[in-house]
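To start, the structure itself, in structure tokens.
With one protein chain held back, the other chains of the complex are shown just where they sit.
Showing subunit A:
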Amino acid sequence: MSEPFLIDELLKIRGLEVDFDGFKAVDGVDLDVKVNEVHFLIGPNGAGKTTVIDCVTGMTKPTEGSIRFDDVELRGKKENSIVKMGIGRTFQTASVFEALTVEENLDLAASFRFSMLKLLRQRRGTTDAVERALEDTGLTDVRDKPAGTLSHGQKQWLEIGMLLCQDPKLLLLDEPVAGMSPEERTRTGDLIRLTAERCTVLCVEHDMDFLRRFADRVTVMDEGKILKAASTVAEVQADERVQEIYIGKGRGIEEQTQEAGA
């Protein structure tokens, strides 16, 4: 698994189309995510960003187009086999197993390649991957607490930690800092920076400040289409059309950031 990728684009989406009963949520999207970059996907609400992620992970079935990961077509594959190919995702609202402890959450994530027979055995101790994730996420102190008792921020970190346990090639983050306090944002940023050292990241986010600090490249979407294909943060900020879609809908990018950050 650690052998170098033969292609530059880890994820290659072409002509992606999702039709929800006549409503085109995604309409002819092309997107390239390069190996080891942190790629941000931004755009106003309803632009279809999350739908793109849903398509990559197999949660939503596209009507047209192709999604190639590591040069293998993902369309038609089941969610769990896509995960096993090395694609992890978070959800907009952190989704962790609230009845289980933090450690158990991480352990289940780390055991995802076990056979059913092996899963029927009792867990004794933890693996290195779990210990490392506890450390990375700063959750060592609460390892024995039920995940349901964690704060919103901690849950997000736990979810990212769970995915890190799986050693993915591509991590899809869906608004990882939404609803977080400034300190939580900084810690999430640090965690994502750490993540980026190990795998490629595609991140859906609104927060412009966050984007400026962490994005290698940015793709802007609007109304299901690509408004501006992969470019640097500066290029995106300078683009008039990008400014217009945010301002045109009554909210500037910066304004939105402040709101979300407040």
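As a convention for this text, a contact is a pair of C-beta atoms (placed from the backbone, for glycine too) under 8 Å apart; a residue touches a chain by one contact, two chains touch by 3 or more; residues count from 1.
Here is the rule we go by: contacts and distances are computed from a predicted model.
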{"item": "Missing subunit (named according to UniProt) among the choices \"Two component transcriptional regulator, LytTR family\", \"Urea ABC transporter permease subunit UrtC\", \"Lipoprotein\" or \"Hpr(Ser) kinase/phosphatase\"", "value": "\"Urea ABC transporter permease subunit UrtC\""}
{"item": "Sole contact to the chain not displayed, among A:18, A:38, A:96 or A:226", "value": "A:96"}
{"item": "Sole contact to the chain not displayed, among A:108, A:178 or A:233", "value": "A:108"}
{"item": "Contact footprint on subunit A, counting only the chain that is left out", "value": "57, 59, 78-80, 83-84, 88-89, 91, 95-100, 104, 107-109, 111-114, 116, 118-124, 146, 162, 166"}
